[in-house]
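All protein chains but one are shown at their positions in the complex.
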């Protein structure tokens, strides 16, 4: 079966996110990178396209040109799906145009910069036939998929406690210097939206909590930290979560956890057991049961769920990393496109992105109103 | 120099807390267990005393008899310090009598069952010459002492984030059965005070946060979980902490984290680095620094602080456990008694116990008033 | 700059080694898979080529046809390098033809099935301009590269002890059943050469010991295990190593270490420190120094060597896996081809493959002669 033709917006030069998406797209050999707009400077874009071995005619000046010209191509030549890797504020207008012109979309998170924009995209997609993925990258790890399968199968019983942590330290060297913090685009609401820490990493933790548990957060109470009065963006926060009447949780996120790299952890406890996972050691899933030995599940074993095994390409003992996780998401998108099934569970959806935007708004709102409970609506 | 004569209240038969205290008392050979009341049944108490090799005349019917008769002995024979290992509601009356009669006291936590009782003890001790220790056992670990020393010396700079977790799962098999939960003394306010989870383990985490950081919690906001309407005691909770204007923290405690044994962790981040520790692997202290390799400090090395080294008896590579930690606290008490110095920093004090009682009251109060901020006063 | 045109021999259908090489070839976007022979059945080969999106005219019936027709193409269209992923006994004849016709070669290990064949290839390459890599996959991990850099820079001083382990358990369920063991191709000398365990995984450990230490094994003494008299191939073994007069080492390999997955470890000690690494947790390198905290180095930090950093594509905290390791080897080959430099240190060479063949022969010989010392010659 022919590969899916993929266009890319942004991610040129040495962009890290660019490499991540391209490796992921190539990993299962379901996509063929066909064209795109890699840079606002068209010459740079052309050079980059050449590096990728693309036909010059498929490297466009801008999205509008790309859409127009691709639509003139015969269907079996035309770009089918487009990855949006541009700065956050461009996600919305680009995704909107792509949806309106019948393309499938793979969009980096956060989906948009406001909840309102996310709602509009959601409405457009509902009426379209497009597959729309939001790349919450970490959901593609085989052991996260195993965790999701086990919880769905009742392995840990009724959930009674959900605890997610996402700690980084990268903003510490910037935040204590007035000049540096005011020059950082991540701390500029014009460029990054209303939240830094919750918007950037808190949403990953929020999405993961809902993704693996299969439960929805009903209300939240947030306590954020800005450290300096002149800093307009949160750089640390704790959010109390209520999933159901007696199912409580807590989400902790920080960018001032000095020395932490990308310490994202998930702990979920039910009345029959617990499951724990750490992003920095993604190939280990810990199953806790009363009066039994701790079990450490690792990828690739026959006793794992099909959903998990589908995401592992080599036998046990061959470590997988972040590329594999993103590769699994791209594979999920490819299958959805080929099977024409909109919601498969194998990739994070526009709906997940919308929930994320709602979470950001409610969290900042709870904090600013004095740490009060606020209901999640979407 | 002669050993300190130690009396013990409770802890007879196969009491676990009894073994822990006796091993700790013997460990540094500073104490000699001399007498006590090990059981309300005097015959059982006598049998137990025999097992310990005690003189029958020093095994008493009750505390009153013990105090009266010991005071009749010459000073160089008399019991000098007494460990209180009885059920919680007896801590207060026993400690009060002991203080009023000039004995040093080593009391299990929680110090009392109400904040009011704790305040009274505090006032009595302030006027006495007695040393009074509350056995927050985990503070005696060499790597906790190292953590405290490093923070005090500025190794991680100004603290900006404090995160403590204490997760257990032991109450899960009881809580979902109406008969079992109503028959558990831990869930009976008459016997355990107003809080189960926060009172039993949350206070350990609270004490540790203040102990290692050298900072005081100023206010708290708590969200507790009782799971069932007929259950009067919290079994899980998250508490937002405010240490200073911009120093925030979070304390998480649970007894329904199914499958967890005694998963108590401390993570503290400053503007110059971070420090992390886990009780179940107590011989490892993790030092995180920007753009440096992660450092794993282990006990017994010459580069550690004197305070840490004092608590390690063997060369590096010989694992220490919970007995060693309690042994260090007993040693700290012994030194305080011998040196006649009331507050040395080497053992948790009555003041720490009082803070703990205050924390329990404020936490329950915050939760019951709808998860609002409440100031710590003591 | 244009991508290098890559041909592939074998690795079709769901071959695991096929996926590993293709992902690696694509990872840094230096290669373009252009053609090959993926299956002895030409129809299957054509189908597979279609799956990869290849031009049918570049999917050949056999190697001879491929060489002939590719050489008729203009130089800027012609396949430049070829990956050999076929069964072991085909490595030699294929590599020979490719070298003789001016192609660069990337060959799976073991290089050949006999030492004699390896020597012939070595002589041919010496006279050619071809780059020749043997894919000792694990040498491409960033932390292995860091280990190599640190040892070369004297970080651990003069080496005095080298210890490598490669334990797997996969042959246990086969070996104890006479029918199963006689039906396994890995245990058939016709198909696998003279050694199973040492040939398959012992050579990895041997190569790694020499690669990271920069030292050469001078002589060996081996004790192998065959478990059953009718089993002609070793499935476990320990090899004493002598690197220099007083530099001793030991290599342990097993395929009957039941339950082990791919437990390959490297421990090297010098007079100034030690370095340790485990393949199943490849992103951690442990540096041991006397009277210093244990240091755990992780990929992507600025303080690492350039050689290590070149192999890491994302910031710290984004785990890398086996694909990344192989990707780095392919990248090393690409740079060598582009720069026309034969031996760069950035990929394992034909010489390494030759050493590996020699090691296999000497090891089996030492064992069969009664566990005596034998000199390595090549």
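Worth a mention:
Order of writing sets the labels: A, B and C. Residues in every chain begin at 1.
In the analysis below, contacts are C-beta pairs under 8 Å (C-beta built on N, C-alpha and C of every residue); 3 or more make two chains touch, one makes a residue touch a chain.
This structure is a prediction, so every number in the text was calculated from the model and none was measured.
The shown chains contacted by the absent chain are A, B, C, with contact judged over the whole complex. Residue C:289 is the one among C:44, C:216, C:289 or C:368 that touches the chain not shown.
Although one chain is not drawn, the whole complex shows that of C:269, C:307 or C:359 it is C:269 that touches it. If you put the missing chain back, the residues of subunit B touching it would be 1-3, 16, 19-20, 22-23, 26-27, 29, 32, 51-53, 168, 260-263, 279-283, 298, 313-324.
Residues 287, 291-298, 301-303 are the ones on subunit A that touch the missing chain. Seen across the whole complex, the unshown chain contacts subunit C at 156, 160-161, 163, 167, 169, 172-173, 176, 221, 223, 225-228, 236, 238, 240, 246, 248, 250, 252, 254, 256-260, 267, 269-274, 287-290, 294, 371, 373.
The criterion applied here is as follows: only the chains that are shown with their structure count from here on.
When every chain is reduced to the mean of its C-alpha atoms, the one closest to the centre of the whole protein set is A. Two copies of one sequence, subunit A and subunit C, touch each other mainly through matching residues, since over half of the numbers at the interface are common to both.
Remark: subunit A and subunit B have CA centroids separated by 43 Å (rounded to whole angstrom).
Here the spacing of subunit B and subunit C, counted between their Cα centres, is 55 Å. Centre-to-centre separation between subunit A and subunit C, using Cα means, comes to 35 Å. Subunit B has residues 287, 294 in contact with two or more other chains.
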